[in-house]
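The other protein chains are all here in position, but one chain of the complex has been omitted.
A, B and C are the chain letters, set down in written order, and residue numbers restart from 1 in every chain.
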Amino acid sequence: MASDAELRLRERLSKLKSINLLGGARLSGELERLQKQLDRITAEPTEDDIWRSVELARHQDRPYTLDYVERLFDDWVELHGDRGRGDDAAIISGLGRFQGRTVVVVGHQKGRDVKERAKRNFGMAYPEGYRKAMRVMKLADRFRFPLLTLVDTPGAYPGVAAEQHGQGGAIAASQATMLRLGIPIVSVVIGEGGSGGAIAIAVGDRVLMSENAIYSVISPEGCAAILWRDASEAKKAAAAFKPDAAHCLELGVIDGIVPEPPGGAHTDHDEAARLLGGAVQEALDELEALPVDELTRRRRARFRALGVFA
Amino acid sequence: MASDAELRLRERLSKLKSINLLGGARLSGELERLQKQLDRITAEPTEDDIWRSVELARHQDRPYTLDYVERLFDDWVELHGDRGRGDDAAIISGLGRFQGRTVVVVGHQKGRDVKERAKRNFGMAYPEGYRKAMRVMKLADRFRFPLLTLVDTPGAYPGVAAEQHGQGGAIAASQATMLRLGIPIVSVVIGEGGSGGAIAIAVGDRVLMSENAIYSVISPEGCAAILWRDASEAKKAAAAFKPDAAHCLELGVIDGIVPEPPGGAHTDHDEAARLLGGAVQEALDELEALPVDELTRRRRARFRALGVFA
Amino acid sequence: MAEPRIDVQVETPDAAPKDEKQHPNTCPACHSHYRNDELEAALWVCAQCGHHFPMRARSRIASLADDGSFAEEAAELRSDDPLDFFDLRPYGERLAEAEVNTGLGEAIVIGRAAVDGAPCELAVMDFAFMGGSMGSAVGEKFARACESAAEHGLPLISVSASGGARMQEGILALMQLPKTIVAVADLHDAGSPYVSVLAHPTTGGVLASFASLGDVLVAEPGALMSFAGPRVVQQTTREKLPDDFGRAEANLRFGHVDAIVPRPELKPYLARLLRLFANGK
Partner (left out) sequence: MAEPRIDVQVETPDAAPKDEKQHPNTCPACHSHYRNDELEAALWVCAQCGHHFPMRARSRIASLADDGSFAEEAAELRSDDPLDFFDLRPYGERLAEAEVNTGLGEAIVIGRAAVDGAPCELAVMDFAFMGGSMGSAVGEKFARACESAAEHGLPLISVSASGGARMQEGILALMQLPKTIVAVADLHDAGSPYVSVLAHPTTGGVLASFASLGDVLVAEPGALMSFAGPRVVQQTTREKLPDDFGRAEANLRFGHVDAIVPRPELKPYLARLLRLFANGK
């Protein structure tokens, strides 16, 4: 009962085996990781499975960026401000020590209570947030600190001021900035990977997704409103555009799935952080072995190759 | 009757003769230019001479950046906006063809009538203006177009919004940006070179001043108000801090003086433009012969060396 | 959680030419009516009031490229349907219908051309093909335009007109943002300049990727260029939007574009830029 997902993953595996990558060790690491992912997929997710991911990805007790940071980093120093207009609390940035190395973190941040949600604008950033992100990414680049981005946003904020401040241009510029960084970049979609607001900080060398995260070009509700002319058809829309981790892996959009504690990450933040830390550590170990030129060459090749056409 | 100015210039000349610069041709060009300047200086400028410069530098009929651009450039295309917040009309930027080569221009722009003065904020830029300048400078750098900056401002605008938008940081960043450009930069103070607002775009490989321009750390009125506690002592203040071209040359702050038509640049814009064009052409010819590394190394060395201390 | 979730605008009414009930050749601003051939001759600009009608990709290319100079590339490329996407109708059916209605294989046409004698690469979008939405094929063709430009040492001129990412391709549509941005980065590394012309509308994923990354950004008068469309912004914020919300004129004021160039002046303007950039490295 091999699913489509399994078949496509097997196809990627066999392709990878035939590609002459830089180092044998790297290659076998890559294969091993894919093999592990393959083992996790037993069947195509159902409409209910997908909707459960949507609900878990948005769960109010789900660990957010700072929940992971406080569990995984020592000597954390948060950096504020875009050096031009403001400090957008929907995106946090800073540096800290992760497993002995200094790592720069950029991540969306939702709020847990009503007050913090308002302050963090539900994790929906203004251009100021992306400009802060870019500024801190360039700091990482200057000192060759690896970059970890944690993606968790319903989307970039759709407001008048956000447009006046250049939302589209900021999202484009942030991606362009990431492509030019001479440092390893690990991006993890830890909750909602909502559209342009998500990809703005997700141009990594390794892109991972938490098991119950979603990653999509539009929200299920938005898609349903436009295509079904009925926002309540969100579940049907989600099933159609498949924002769950298994499908994203199958499509080659992500490189791996970070397991969550049974029941979902919200049930055990410590364990969720341990599992995320392990995946990030593994990815960084692999990436740090690559020369900078090769790293940025592969990063570009990775994103250049995405898409299916005839 | 050798003045101090003359003596110091002679000293610089003799020092230059003993320095082993990159190419003999370049060196002799440099000497020749200094010699010419020396010939122009016959005596130390008096208090009246200096005040005349202040008045001419601010003369309402003096040619402004766009007056020079329209006379010296073909195929001019103005570029607008800082890609973030606004388009500051106090600074214009663009590209055009100058003597066969494409040159990027960044310059302060004052207004001639009441309406344009308001629009251009009297040539006093907000941080947006300096951010536009930086953006366009980086464009020049990407395509190896030489950069010409024309300085003509009473100073950066001192307002609440300007501070909120980061005036100090923008002026610092603009200078830092100029130091890193791998292209020849010619900066000319064509009118008022007022303080931080001026130096923000004046970090050139060659810094020139129009004959009747002024270049100063503070306005005569501002200096008088603080040190003499009486703004009407401006003439005395100007004589004390010596913002005229001859003194700036003597102090090594500028590399040459661009002659103006008799009576001042306002009497004949065409002739003023012809004289400026000649000086810019000469400077560019010299700078374009240098390798990029040498260019930026010398630019840093030039500004690193400024100052007199014991 | 009640927050809005839409931020890429696809096929929404406010991204499309307004007031669908009106004949498309009737000027929405002054209600003058024109024949197709009149508008084609006038570059689809209203002779009465200067309103810029949407311009189809082939007309746009004819208006910019010197006669006979356009050599199309990747014309055979078509969208696939990786998700077997089915909403009220299958994606495959929408694609087939769009091809029949527009005579185009996709929402973008690319190829080499000369503009006033200056050789360049053109990448021109067509809003009539599924709202100019960007799926894998559009992203691929734009990337190939960059690569062709780099290979031949040519500048790239793009003309965008798009409602955003094509949601029928799900997450792969979103991935066309970084994909096209990679292509622009490679193009820049090859030393080629890139001029992006933003026509009405350029929104969502296209504004948030290549269209914003030109060395020079030129908008057409009145063009909507916003990341989120006016309808979504209004629904989300419940604010009254400014009259020129997201329009080219507002974007110029807020510093996001270099110039607004009326269509009749666009070719000479681009030719001037090409001459200037030809002097670069």
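Methods note: a contact is a pair of C-beta atoms (placed from the backbone, for glycine too) under 8 Å apart; a residue touches a chain by one contact, two chains touch by 3 or more.
This is a predicted model, so every value here is computed, not measured.
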Result, missing-chain neighbours among shown chains, is A, B
Among A:His80, A:Arg117 or A:Lys235, single out the residue that touches the unshown chain. A:His80
Just to verify: which one of B:Gly107, B:Pro146 or B:Gly194 makes contact with the chain not shown? B:Gly194
In the whole complex, of B:Ala237, B:Ile257 or B:Ala272, the residue touching the missing chain would be B:Ala237
Among the options B:Ile92, B:Val106 or B:Ile171, the absent chain makes contact with B:Ile171
In the complete complex, the non-displayed chain touches which residues of chain A? 75, 77-87, 95-97, 100-102, 128, 132, 139, 142-145
Residues of chain B in contact with the chain that isn't shown? 58, 60, 122, 124, 154-160, 162-169, 171-173, 175-176, 179-180, 194-200, 203, 215-223, 225-228, 237, 240-243, 247-248, 251, 253, 300, 303-310
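Quick note on the criterion: only the chains that are shown with their structure count from here on.
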Of all other chains, the one whose Cα centre sits farthest from chain A: B
Averaging C-alpha coordinates per chain, one finds the centres of chain A and chain C separated by a number of Å equal to 28
Chain B to chain C: how many Å between their CA centres? 41
Expressed in whole Å, how far the mean CA point of chain A lies from that of chain B is 48
Using the touch rule from the top of the page, what residues of chain C touch 2 or more other chains? 254-256
Shared interface positions of chain B, touching two or more other chains: 83-85
